[in-house]
Structure formats: C-alpha cells, structure tokens
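Heads up, one of the protein chains got dropped from this complex, but the rest are sitting where they should.
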Amino acid sequence: MTAHTFRDRRRRAVNRLMLALTGVCAVLTVVPLVLIFGYLLREGASSIDLAFLTHTPKPTGETGGGMANGIVGTLEMVGLAALIGLPVAIGAGMYLAESTGSRFATAVRFTADVLNGVPSIVTGIFVYLLVVVPTGGFSALAGSIALATMLVPMVTRTTEEMVRLVPREMLEGGLALGLPRWRTMLGIVLPAARGGIITGALVGIARIAGETAPLLFTALGNQFWQLDPRHPTAALPLQIFSYAISPYDDWHRQAWAGALLLILLVLTLSLGARLVFGRPERRA
Amino acid sequence: MTAVGERDAAPAAGPPGEEAKPAAVRAAMRWHQSSRSDRAWRRLLVGFGLTIPVLLVGIAALLAHGAWPALKKFGGGFLTGSQWDPVSDAFGGWPFVFGTLASSLIAVLIAVPLSIGLALFLTELAPRWLAAPIGFATELLAAIPSVVYGLWGIFVLVPFLRDWVETPLSDRLGGHLGIFEGPAYGPGLLSGGVILAIMIVPFVSAVSREVISAVPRAQREAALALGATRWETTWQIVLPFARAGLIGAVMLGLGRAIGETMAVTMVIGNTPQVPHSLFGPAYTMASVLANEFAEASGDVHRSALMLVALLLLGITLVINACARALVWHVNRGPGGSR
Partner (left out) sequence: MDAQPLQRPRTPIPTAAPVPPAQQPGPAALPTAIEARDFSFWYGANQALNGISLVIPDRRVTAFIGPSGCGKSTFLRSINRMNELIPGTRHQGDVTLRGESVYRGEVDVVGLRRRIGMVFQKSNPFPKSIYDNVAYGPRVNGLARKRADLDELVETSLRSAALWDEVSDRLHTSALGLSGGQQQRLCIARALAAQPDVLLMDEPASALDPIATQKIEELIYGLKQQYTIVIVTHNMQQAARVSDFTAFFYMGSLVEMGRTDLLFTTPKEDRTEAYITGRFG
C-alpha cells in the first residue's frame, strides 16, 4: 500500500482540482448572464416611461421620443410571421411524424435541421431577392416572410417530436372507429400533443421576435408610424441596433430601454409558454 | 412534386407492423387509404414537408444567381483578394473570410472548454438543487437576442476588455508576441471572439449535456468499480465514449458563431483588413452584409456581397451538415424517437 501513497494522493488531488474546475466553468457561464441582466435593469428600467412607449422617434440629434412604432411593428411582423409560418411548420411536423421509414422524410428532416443553421442574415438576403426586388420595395410583409422562414424549421422539429410522443393507440383507436385519417390526426392526435406544440411554437416566436439581421433588408425600419404591411416598417430590434451604434447619449439610453423591453417580451413568451403548457423535450 | 409525394405516400400511409393490428383496425386503415379525403390530406402534408427543402434549395439558387456576375468577374481570386473598394469596383473577400474564421475560432477556443466543463458539472457532479437553476440560467442566456448581446458588448464588454485585458497584455507582451501588439482599440477581433463565445456557450453546453447524459451508466460504474476516481472515469471513459457527439456539438457551435451577425457587427470594428494583432479591428462576412447590402452602390458591389453571402451559406451548410450527421449518429438515428 505504501508504494502507492504518493500516487494516490496525487490522483485524489487531480480529481478534486478537475471537479472544482468544472464548477468554475459553471460560475463563469453564469457571470455574463448576471452582468447582462444587471446592466439591462440598471440602464434600461429608468428609461422606460410613458413617452418611450407611446411616442415615435425624434429627428436625429434631438432628445426624447420613444419606440412606440417599433414595438407595434415588431408585434405586427411577428404576428404575421406566425400566421404564415406556423401552419406550414405544424403540417410539415405532422408529415415527418407520420413518415418514419421514408427516405424522403429523412431528407426533409435533415434539411430542416440544416435550414435551422442557415445564418439569419442570409435568410434576409434571400427574402430581399424573393420579395423586396419583385415587389419593388421594403415592407413589413417581406420582414414577416423572412422571420417565418426562420420559424418553420424550428417549429417543424418540435411538432414532429410532440406528435411522436402521442401513443400510437390513439391514432389506431380513431381509425378503428371508422374516422378518416385526417380527422383522427386533427381531432385526436394533434390535440393530444397540443401543449408541447404550443410551447414549441411560442419558443420559436420568442426567438424570431428578437431577430435583427433578417429585417435589415426586408422591413428596413422606419422613423414614423406605419401599419400598412406593404411599406417599410420599424421594429424594436432594428431600432435598438441603430440607436446603439449612434453617437448620442439619449439614443443609447433608449437602446437600453428598448433592449430591456425586448428581453421582457422574449422571456415572457418563452418562459411563460413553458410554465403554462409544459416543456417540450429539448434536442440538438 | 407529385411523383415524390405519391411514391412516398404509399409505404408510409400504412403504419409498420400492420399484421399485428386487429382485423378491424387493418380494415379501417386499408379502407381509408383509398378514401379521397385521406389522399388529399396526405398530399397536403407532403406539400408542407416539401416547403422545407424547397426553401433551402431556393436560398442557395437565388444567392447563386445573384452572385454569378461577381463570380464570373473575380473567379477564385475573390477568396484571396484583400482589397474591398466599392469606388473602384475592386472586390476581394479575404478580410471577411479571415475575420469570420478567426473570430469564430477564438470563440470556439474559449467556449468549448467552458461548455464541456459546464456540461460535466451539470451531468456528473452537481446535486439537483444546483443543477436546475444553473441549467435554467444557461437557457436564459440562449434566449437573449443577438442585438442585446451587441448592445451590452459595446458599452460593457468592449471597454472592460480594452482596459483590463488588451492594454495590460499589449504593454507586457506586445513587444515579444505579435498577436498582442499594437494599440488596444477595444472593438476588434478579440472582442468579437469573446462575445461570440458567450453566445455559443449555452448552445454547445446544452448539446454536450445531452450527448454526455447518453453515455450508459454501466460504463461509469465499470470504471468506478475498478478503482478509478470520478475525474478519471469522466476523462478516460465518459468523454471518449461521447467523443463523436461532442465534436458534433462543437461544430454546431462553430456554425452558429460563423453565421452570427448583429453582436459581432457591433463590436468587431468593421474594418476590411486582415489585422496583425488580436486587438486590431476586423470584419466578418455576416457583418459586411449587414452594413453594406442595403446601401450597395452598384451592381458589381451588390453581386460581390451576394457572393459573400453564398460563401457564408456554403461554409455553414457544410459545418452544420457534418455536425448534424455526427449528433444524429450518436443519438441512434435521426428519427428522434429514441
């Protein structure tokens, strides 16, 4: 035994050191989170007031004004994107869940994952070429289509997984009653997977709500009110971006306020969904 | 389109293992297979499924079409050329390719040890009361929009790095090591890499955590029963077992870093040059698109930008496809029904 004492002591020390280091990694990951939320609250909370929520931006260089049009623009575009993207995504998800063995379905599944990894700025350029050039101008609609393009692959995969979790017996039970397959899927299987699908959809919506890059050449942004989806429209992330890189202190202040508001929106959507409807299984 | 759908619909409409079903169910399934409403339903679903590959192919095709003039004009020299001058229509993409790869590499070098350490802490070590809140914190980090990271980067991270990391390093080591040379501007390659690292840690650690949890407990028990310490078990048995999946996780993280736009654009300095030092301002492919595409002056400029976008798409597609293949392989098939 004594021959091993030194070796064993070293092994134990290495063990303790490395295990402690993994703990340090955990701490180092949490630190930026605390710092980011700390600064958001410190810099942003004091600037969110009635004017910020109800006014449009002041001309360059003037203080005051708000991001009301950006807030409404974001809600408008995200809502439109959900309207366009969710039916496609849920349909595609059901298709994938129903087609286990097919090679085409495997290819679709794989492209969905790959599409998920396409940089959002590239999606923006794609929609610029697809919508903005043919229609002759930037518009909220183009922005929504860009956001929907990002939403589809995300929600497709969660829908697939949620539908798969529904016991096969439910589908068989419906079919055995003589119901057509589409009614069984829509009336029995989909409602059974509802909670997870809604959560997945809301988490996806939360993610696109914070996106800036796909809107740069689609919605473009706007200093004024614009509710018609055929025209350039402001969005909260776009406004935060342009204010953050501007040289004016008052705009910096408003950028922080906008960021705090944006993060509240995003977290309410994604965390609220999980609390209310349960948590979809996460996957890579 | 119909051809693919039909061929595909036939085997998939009847569930596998049909013989095992009661006769009534089988009859119902057969009957409805031929019913008109179900055929329409099937076609509808296939149509929805088809939008995804169509989107991907459409993105690649439109970009390729837009990039064609620039590709014809500059050819392979576009990759190596380092002059980017819209005024004289001279476009070389090397500074952007370099900036993208360098900032992403810095991000991966910082994020990988942190992410895997965090994943190990959460799966192997932390008691549940601690693992749950830390896991939640990483999910919060993953939910923060890119532009918010950028804002925080401009006003908090960049000044911090300039005053506490770059300036001291440049003063002490700048004379000896080229990469630490030169004035510490703040916005630059290092700032871009660090903000990217912070952004990909939650993602890489989440995938790593899944891959590590998939290592059978029997493997850990075998090593522990042989007298290995916890760390030896983790390092010699668990990590090698999870290797393929971990490589996949890292590549997914790399793909994210390469495609990430807003936060990097806000802190990297946006200067089309290959910096000599870690602290020098640089430019990434995504950033030049964000900054110049909407205001591109001429057709050549716009086409050159689309060529950059096509390159960016190509790089991320290759990385993501490889990473997905690895992660799928580890999780035993793409069905996700394990």
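Labels A and B are assigned to the chains in the order they are written; within every chain, residues are numbered from 1.
By our rule, contacts are C-beta pairs under 8 Å (C-beta built on N, C-alpha and C of every residue); 3 or more make two chains touch, one makes a residue touch a chain.
Everything quoted here is computed from the prediction, not taken from an experiment.
> Looking beyond the chains shown, say which of A:R11, A:R183 or A:R253 touches the absent one.
Checking each option in A:R11, A:R183 or A:R253, the one touching the absent chain turns out to be A:R11.
> Based on the whole complex, identify which of B:A223, B:L254 or B:L311 touches the chain you can't see.
With B:A223, B:L254 or B:L311 as choices, the missing chain is touched by B:A223.
> If the hidden chain were put back, which residues of chain A would touch it?
Counting only chain A, the missing chain is touched by 4, 7-8, 11-12.
> Which chain B residues touch the hidden chain?
Residues in contact with the chain left out: 127-128, 216-229, 232, 236-237, 240-241.
As a convention for this text, only the chains that are shown with their structure count from here on.
> Once bound in the complex, which stretches of chain B touch chain A?
Chain B reaches chain A through residues 4, 7-8, 11-13, 15-16, 21-22, 24-25, 28-29, 32, 35, 37-38, 40-42, 44-53, 55-56, 58-59, 62-63, 65-66, 113-118, 120-122, 124-126, 134, 137-138, 140-141, 143-152, 154-156, 198, 201-202, 205-207, 210-211, 229-232, 234-235, 248-249, 252, 255-256, 258-262, 266, 286, 289-290, 293-294, 305-306, 309, 312-313, 316-317, 319-321, 324, 327, 331, 334-337.
> Of all residues in chain A, which touch chain B in the complex?
Going by the criterion above, the answer is residues 11-12, 14-15, 18-19, 21-26, 28-30, 32-33, 35-36, 39-40, 43, 87-92, 94-96, 98-102, 104-126, 128-130, 149, 152-153, 156-157, 160-161, 164, 168, 171-172, 175-178, 180-182, 185, 206-207, 209-213, 216-217, 220, 237, 240-241, 244-245, 252, 255-256, 259, 262-263, 266-267, 270-271, 282-284.
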